[in-house]
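Pasting in a structure now, in structure tokens, and then I'll have a few things to ask.
Only one protein chain is missing; all other protein chains are in place.
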Amino acid sequence: MTARVVTKIERADAAIIAGLAHAGVATVHEAQGRTGLLASRLRPIFPGARVAGSAVTISAPPGDNWMIHVAIEQLREGDILVLAPTSPCEDGYFGDLLATSAQARGCRGLVIDAGVRDVRDLTEMGFPVWSKAIFAQGTIKATPGSVNVPIVCAGAAIAAGDVIVADDDGVCAVPRGTAAAVLEAAQAREARETDKRARLAGGELGLDIYDMRGTLEQLGLRYE
Amino acid sequence: MTARVVTKIERADAAIIAGLAHAGVATVHEAQGRTGLLASRLRPIFPGARVAGSAVTISAPPGDNWMIHVAIEQLREGDILVLAPTSPCEDGYFGDLLATSAQARGCRGLVIDAGVRDVRDLTEMGFPVWSKAIFAQGTIKATPGSVNVPIVCAGAAIAAGDVIVADDDGVCAVPRGTAAAVLEAAQAREARETDKRARLAGGELGLDIYDMRGTLEQLGLRYE
Amino acid sequence: MTARVVTKIERADAAIIAGLAHAGVATVHEAQGRTGLLASRLRPIFPGARVAGSAVTISAPPGDNWMIHVAIEQLREGDILVLAPTSPCEDGYFGDLLATSAQARGCRGLVIDAGVRDVRDLTEMGFPVWSKAIFAQGTIKATPGSVNVPIVCAGAAIAAGDVIVADDDGVCAVPRGTAAAVLEAAQAREARETDKRARLAGGELGLDIYDMRGTLEQLGLRYE
Amino acid sequence: MTARVVTKIERADAAIIAGLAHAGVATVHEAQGRTGLLASRLRPIFPGARVAGSAVTISAPPGDNWMIHVAIEQLREGDILVLAPTSPCEDGYFGDLLATSAQARGCRGLVIDAGVRDVRDLTEMGFPVWSKAIFAQGTIKATPGSVNVPIVCAGAAIAAGDVIVADDDGVCAVPRGTAAAVLEAAQAREARETDKRARLAGGELGLDIYDMRGTLEQLGLRYE
Amino acid sequence: MTARVVTKIERADAAIIAGLAHAGVATVHEAQGRTGLLASRLRPIFPGARVAGSAVTISAPPGDNWMIHVAIEQLREGDILVLAPTSPCEDGYFGDLLATSAQARGCRGLVIDAGVRDVRDLTEMGFPVWSKAIFAQGTIKATPGSVNVPIVCAGAAIAAGDVIVADDDGVCAVPRGTAAAVLEAAQAREARETDKRARLAGGELGLDIYDMRGTLEQLGLRYE
Partner (left out) sequence: MTARVVTKIERADAAIIAGLAHAGVATVHEAQGRTGLLASRLRPIFPGARVAGSAVTISAPPGDNWMIHVAIEQLREGDILVLAPTSPCEDGYFGDLLATSAQARGCRGLVIDAGVRDVRDLTEMGFPVWSKAIFAQGTIKATPGSVNVPIVCAGAAIAAGDVIVADDDGVCAVPRGTAAAVLEAAQAREARETDKRARLAGGELGLDIYDMRGTLEQLGLRYE
């Protein structure tokens, strides 16, 4: 596997990214046809964070965090680091020093299908991480990997510059090319939901709002 | 499998339910002879909730949340929705719209051996959920299931109207017919524990309070 | 397996223990050559605790918490209980009564490769626990085990009197005999990191601070 | 929890049981409306076994196999032992001595949501077991459980006398009362499948045999 | 998500595919720079199969096997079906009827990140499957998915027409465009290994053959 760093990547428009962050993971996932979701094993290290940013991708060997240093140089304001190990690993690739460095370069967070450590410091710094594990196990710097190449992270195919949306529900990746359309669909969805929410809060039933009774009866649902 | 909704279910007395909520999961589980506990994979989406209510049960296909709409119509003030998928699934069956609807009908929470999403909204609403996963993955509405039929949820057999007790320790089901007796046993247990707690806090040893030294010696425990 | 209690154990110096607590799990783990870490399945029941203490070890049968009572008598101010079941188990060995008793004897926390319950009470008491599960399942008192014998807990070999360091990153065991040297190494590491942190916060890159560019190029890393 | 042994249980007709064994797990599961399947974590210790029999159920404490001795006395020719621990456990409850005893009483196999050992001997004896684990860990005989009470085993509710069907696909439970009807449905299903199999083997497509093309087009499937 | 079927896909040359099958998964994985491996949770349903073929990919909803019928029409002699569910699922998507149909169309096997059933029949038919689970749980036909679109299966990105290599070690995907080069590298690797194997069988040490002693000493390895 060639070790390489792609230094020029395209990013989505900042306003679109901000809009997707506001919409949140569940809405964005729906708005793009229920695609792009990373596996549920990725969980936030503290609750309440809600971010979106452009993916700077990292393909790294198991237990080797060297490429995070390389990736940090490629960061631009508003980016999110996304790391996939080349085989399953839960070592702690990332801690407070790397977070300090990444934050200094404008990084909004880390998505990693592996482990992270120094979570108390990261929490105090307000640097959000979505990870598979919290584990203090140290890593080495022996084998180069790649930065800004296409990766599969927690089951989702991600290209550098794709928009990463992450909150308490998990992480969703939006291809850069469709980000504007997905945002539009997400906002339309949100608008529709506002009305529904009000009616449901008033005690109306989804069975009636969505007119489900007939279909259910046809399909054989029986009340006793 | 016939799809059916049982519309008339018996519920336990509100005072008994309130008493069981106060006693909490660990005490209730002990008081009914260490039965009724749901598997530990069910965890609360936020800490601190402590509820009890009557089970409105849902048997739903994997990845299909249609029957939650049907179940919400069957809710009465103080009920708890309990959903078991018919095969293992971690999709996000439930989010803020359904929670709004359920809450409007008096529902006290959701217990689900699958996934849930919009957890930030649910947390802000104070709507407690005990789930196997937090996952934004959407579900469909294609196949009817059943409501208020006997189910097995996270390893526990539950009938509609059973009392569900849930807190930070997990979830326990109490058969409706024995709920009064279980509450009595729980309260007796709590009374006994108050005295024990005081003595232990004062530095007395369980070895002495429970008179264990002799038995341990007989069983061969050796001090070196 | 003989059931036995070793009543005289050596402990590390209180100042060393305090120093290790301050350094934290990740630093201590690095300082002792990346050894001693317990598996990542052990998680704190509430965030923010950061403790160190001398291990009072417990080898207990699955689902039998009798030896915790025996172990509590062996506690001295500043100790930490460390329990390994003799086969995998997630039952709730420990709750608020045992915590009350342990706390009255000066115990600083519990590390257990099994389950714990009454976590709301334990949180209110400020009694920290690192466990594999939160599970209300009750245990019995039928079979003696051993106290203060060498154990393997969550994959780490631990002797009575070893220093246990635990925080949000997990749990690390430091052999008593090398605790002083490990502390020294940890403090040296912390000193070095302070300078690094400042430079990274200022925007310098790890690539430059650690002088990595040449080696990466030699190893074939290619910028595109 | 009262420890009790129900000594009189009803069993299904031998011919029905034999018919269900012949149909196999997948067909039986379909024939009874996709219910009754035990979790996929139960796997056969050797391939090729295909049995059905009447359930003699066992509810046993974790790591305590005493009730298997009690259950063996209740066995009749053609029965299958079904054991559910009261909390998750993978200890080796059962080995060649118990298999010898069970086999001498006419037992056709064991289904256990825990561990088993001596699997080489069991294989040589031709005594089939479906278990969650193969693990030599020994168990104790300290706490009574119950025999022939309703249990939940690997997620399925099972009553004594229910028909257990097990083969390389796993395990399915058929309520005694509906066993005849399920057999009839299974045989009808098999008959239908014979014809389908021949047509498919001849190269006809399921798309045509089941006339799916129109519906798929209506649902928006697009060929490119 | 649009449901679509790509009917024209490119395939690698049959001789290259045959060569890759002969080389086997471990060698092919090494030969293409340690990429393309599917997660180890995919295991063969019977030992000894060793196949390669062109991927006909299927993206299917959880618990819905409709698209397998659609995919079978797209099969050509020598293809392998590769199915990824859109969310985690272990239902039994595939059994003997579908295998009969697929085999009649020249299909060499199935790779599925979900469940399979009728494994005894599939074994007798010699139809190999690599799956995440063996589970009799039935599926529905309600929602279209896609065929021959790019998928992520068990962590690997796979395009229609990529070469799938599968044996007792698992499954590896080789991009169609590089298949010839990978085969060449694999054969070169095999040639080198033949010589090494003979020397190792004769008792020579890898330490000497690969001349490792000096480097190990430099890196601080100490013999005691």
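Letters A, B, C, D and E mark the chains as written, and numbering starts fresh at 1 in each.
Criterion: contacts are C-beta pairs under 8 Å (C-beta built on N, C-alpha and C of every residue); 3 or more make two chains touch, one makes a residue touch a chain.
Keep in mind that this is a model prediction, so the values were computed, not measured.
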So there's a chain missing from this view; which of the remaining chains does it actually touch?
A, C, D, E
Among D:95, D:109 or D:206, the residue in touch with the chain that has been omitted:
D:95
Answer key for D:30, D:79, D:118 or D:167 versus the chain not shown reads D:118
From C:34, C:197 or C:213, the answer for touching the chain not displayed is C:34
Which parts of chain E are in contact with the chain that was left out?
24-26, 29-30, 34, 37, 40, 43, 47-48, 50, 167-170, 172, 193, 196-197, 200-203, 205-207, 210, 212, 216, 219-224
Touch rule applied to chain C and the missing chain gives residues 1-2, 33-35, 37, 39-40, 86-88, 150, 152, 155-157
At which residues does chain D meet the chain that is not included here?
2-7, 46, 66, 69-70, 72-73, 90, 92, 95-98, 100-101, 103-105, 115, 117-120, 123, 133-138, 141, 143-144
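Note that in this section only the chains that are shown with their structure count from here on.
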Please give the intersection of the contact partners of chain A with those of chain D.
B, C, E
Where chain B and chain D are represented by their mean Cα positions, the distance between them in whole Å:
28
Where does chain B touch two or more other chains at once, residue-wise?
2, 34, 37, 40, 86-88, 90, 135, 137, 143
Under the stated touch criterion, can you name all the chain pairs that qualify?
A-B, A-C, A-E, B-C, B-D, B-E, C-D, D-E
